[in-house]
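What follows is a structure written as structure tokens; I'll ask about it next.
Here the complex is missing a single protein chain, while all its other protein chains stay put.
Showing subunit A:
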């Protein structure tokens, strides 16, 4: 009896400083977690810059050509990652984006070749691009219906569509690459204005639009709510089914645009265009601060994440390291990034329990 009376206030005294301490630690960890993509990027740039200066006596980052190359490297993974950001925030994942991109590249190539004789160069490109993105949206609609109406887990549903889109893309391409003969399209893919490639400008405008969509509209707000608590979102009158349908169409459209820009850059459509990029896109989103459990993530973070990957890939080529090191480095960065996320989760989880 007496001992419990003595214990009670003692515990009370202990709790407070502990809680404060956890608080401070949490904010530091959380800040690191929020900014991790930028920290990675800074570390990488400083690393490659020093390496470059020491080995070649030249600069890495203050070189216009290098910057352009990195930006061009980043275009396709960034476009996929932008759509993937929305899907991952909602608590899902879209594994079919890589081959939807390939499908769109092949369709763009065929469509532009078909339209060019009748419509002239620019109009054929415009119409071909629209057709390609529209066709890319078809697997997006199917993904959306599978996930929203038939309650198929996104991982499985989009994995199925990964196979379907892949097969259809190769069939349409006849198992090979489809060259495009339209000089306007080639100019878009490889031209530049004030040393900024057109495809980088198109991507930047698009990503800015997506940033607005996620941060400033009801669609974006509902996306966060669904990722955090789908039941709550539904009780508040958000139409989950229609949201998920639009969401997967959106991610497919991002892949479609990536496919069109790929076809422009290489002047050809190829079914395997996006094959290696799918995992890069997921990696960019995760490095950028999103949680695969849903509910968090930003487009800005994803942009940083995509640049981390692009800098690793281009940087290692630049300093002349065997390309296989790219896989290792990107893999290590993903793992570190997830570890930081979990550390942050532990801190915030501990606080909620108390």
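The criterion applied here is as follows: a contact is a pair of C-beta atoms (placed from the backbone, for glycine too) under 8 Å apart; a residue touches a chain by one contact, two chains touch by 3 or more; residues count from 1.
Here is the rule we use: contacts and distances are computed from a predicted model.
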Q. Which of the following names does UniProt give to the chain that is not shown: "Sugar ABC transporter ATP-binding protein", "PadR family transcriptional regulator", "Fumarate reductase subunit D" or "Formate dehydrogenase subunit alpha"?
A. "Sugar ABC transporter ATP-binding protein"
Q | Option from A:50, A:63, A:176 or A:216 whose C-beta touches the chain left out | A | A:216
Q: Write down which of A:175, A:237 or A:323 is the residue touching the left-out chain.
A: A:237
Q: Quickly run down the residues of subunit A that touch the omitted chain.
A: 212, 216-218, 221-222, 224-225, 227-229, 231-233, 235-238, 295-296, 348, 351-352
